[in-house]
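Step one of this worksheet: look at the structure below.
Note that this complex is displayed minus one protein chain, with the remaining chains in position.
Coming up: chain A.
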Amino acid sequence: MLAVRKGRKLLVTTGALLAIGALVTGCSSETGGDSSQPTNASVDGNAAEGETVVIGFSGPAADHGWLGAINSAAIAAGENLGDVDLRVAEGTNDANLQISQVEQFINDDVDAIVLLPTDGAALTAVATKAMNAGIPVVNVDREFSSPAAARTTVLGDNYGMGQSAGNYICERLGDTPDAVVAEIAGVDSLPLTTERSEGFADALETCGLDVDNRVAADFTVAGGEAAASQLLAAAPEIDAIWNHDDDQGHGVLSAIDTAERDEFFMVGGAGSANAMELIKAGESVLEATVVYPSTQAADGVRLARLIAQDKAMSDLVEVEVPKRIVLNAPVVTSDNVDQYLPTAFAS
């Protein structure tokens, strides 16, 4: 009995340690090219150092490549701007902790807050509190449930991502009416997964295709491997696969290798540097990937600076920073991969 108890104690302690120590930092990636043409603020005016502004940044735990890249790109953006003092709160998947981080930013009276909420709805109340306290909030990627909770929202296009992937597969398989299309989704409990799948299904419908096999993984390599090997066992003949996430894509590709299958082509998602290298080499089943920009929090930091310094976006005639920016979800193939590799994230 004692031995059993000791074993359990060890297990629990190890578990606690593992859980708490699970933070990873990805490599930094540079933010993209600068825009040009003046309006309210000129490019030079925007680039010139203004008064130093304190920006609080809080994002989810960097538990996979894309989120790691989100955080490191945001931090890099803060470091590259001489007039930004970026305060970074611990990455977390706990709404309770993230709320307390925002409360701390409010107490510190920062000039702006960039928030990639672990759950948009759960952070809406505290973001509204910040807005009411006169602190502009830039909402990144996961949207709040109230438009009043953010000054500006920067979003990737999840539905559009599914659509882009679907359209690409339609182009390739449009004349094969009975083509077998499979989908390997990310975490199914996230709304973004639902949106991606909806966009994918809708786009396929336009060319008379549908998703024949669908499995869900968890954005991890191991999860991707497990889900893909199940899928391959279940479907002996596949024409195309869309995998939502290039991180889990490593696992998916290794499962495909193990099963020695190559009768299909695969489209990835998110746009990791590894995936793009594979696309460039052109020897893998991975033919294309759909970009979900990992630089959106970095964009959020830059926008927060503009808002806090009363500047505008220099390419727009508009006097203020727009309320909502939805990023495009382009398809990267061997034709245009060189254009996207520099901003791809290393997973």
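By our rule, a contact is a pair of C-beta atoms (placed from the backbone, for glycine too) under 8 Å apart; a residue touches a chain by one contact, two chains touch by 3 or more; residues count from 1.
Just so we're on the same page, contacts and distances are computed from a predicted model.
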Missing subunit (named according to UniProt) among the choices "Aspartyl/glutamyl-tRNA(Asn/Gln) amidotransferase subunit C", "Sugar ABC transporter permease", "NADH-quinone oxidoreductase subunit H" or "Protein TusC": "Sugar ABC transporter permease"
Residue among A:D108, A:D202 or A:E318 that touches the chain left out of view: A:D108
Residue among A:G50, A:G65 or A:G91 touching the omitted chain: A:G91
Residue among A:L67, A:V84 or A:L123 touching the omitted chain: A:L123
Contact with the hidden chain (one of A:S145, A:T176, A:T258 or A:N336): A:S145
Where the missing chain touches chain A, by residue: 2, 4-6, 8-9, 11-13, 15-17, 19-23, 25, 87-91, 93-97, 99-101, 103-104, 107-108, 118-125, 145, 188-191, 194
